[in-house]
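The complex is shown incomplete by one protein chain, all other protein chains being positioned as in the whole.
The block that comes next holds chain A.
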C-alpha cells in the first residue's frame, strides 16, 4: 500500500454498554505509514474503539474497514488472516503467565505458520524480536519474573513477531518511568521505519505523543472531536482540547 492511502477507515461507529453510550457516530481515517495518536479522558472509549477495529468487540452500528476489508463481512478464517496483519498491544500487556517468554512469542506463530516453517524459522524470529526490544537474555524467563517495563517490551515483541502492517498500541508508556517511556517511544518509531508500519497509539503521555505522533485525534464525548498535529492542537484554544495540554 502506498504511503498516504487510508489503511483503516471507521465510519459512524456506535457502541453502547447498556445505558452507557460510549462511541457516538465516531469516524476517522488512518493513512498508510502514519502514527496516529488518539487522546481522550479515561473512560472515554479509546480502548473500546481499537478493540472494535480488531473485532474483539462488535460495534452496534457503523462500518470498519481495515486494509481494504470490511471486518463485519469476514468469515473467521479471513478474519484471522487479517488479524495476523494487525498487531495489538494490550493496555494490560496480556502476557500468558503460564508460558515462558519464548512460548509467549511463539504463540502467534502457531496459527499462521506451518509446523515446518515453525521448526525452521521460529527460533530465529523469536530471537530477532527480542533483540529489537533489547531483551534477548529473558528468553527463558516467566512473565512474573520481569519488571513492568520489561513486560511491556516483551508484549511489544510479541505484537511485532508477525511483522504486522498495522499496529494498535493501547497506552504503551503508561505507568513507566520517563526514561523507559522514552525508550518505548523510540522503539515504536524504529518499528514504524523498519517495517513501514501504520500505527494507532492511545496515550496520555505528552512526551510520547510529541515524539511519535504525525497526527492526533481527540476522542471527546464519543466523537472525533478534532484532529491535527501536536503543534496545532497545542495552540488550540477550545477549553476541552486545552485541558489535555496544560
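Everything below uses one rule, namely that a contact is a pair of C-beta atoms (placed from the backbone, for glycine too) under 8 Å apart; a residue touches a chain by one contact, two chains touch by 3 or more; residues count from 1.
As a working rule, contacts and distances are computed from a predicted model.
A single chain of the complex does not appear, and UniProt lists its protein name as "Phospholipid/cholesterol/gamma-HCH transport system permease protein", one of "Benzene 1,2-dioxygenase", "Cytochrome c oxidase subunit 1", "protein-glutamate methylesterase" or "Phospholipid/cholesterol/gamma-HCH transport system permease protein". Contact with the undisplayed chain is limited, among A:97, A:131 or A:190, to A:97.
Interface note for the absent chain: among A:15, A:46 or A:83, the touching residue is A:83.
Across A:107, A:195 or A:225, the single residue that touches the chain missing here is A:107. In the full complex, chain A makes contact with the omitted chain through residues 51, 54, 56, 76, 80-81, 83-84, 86, 88, 90-92, 94-98, 107-108, 110-112.
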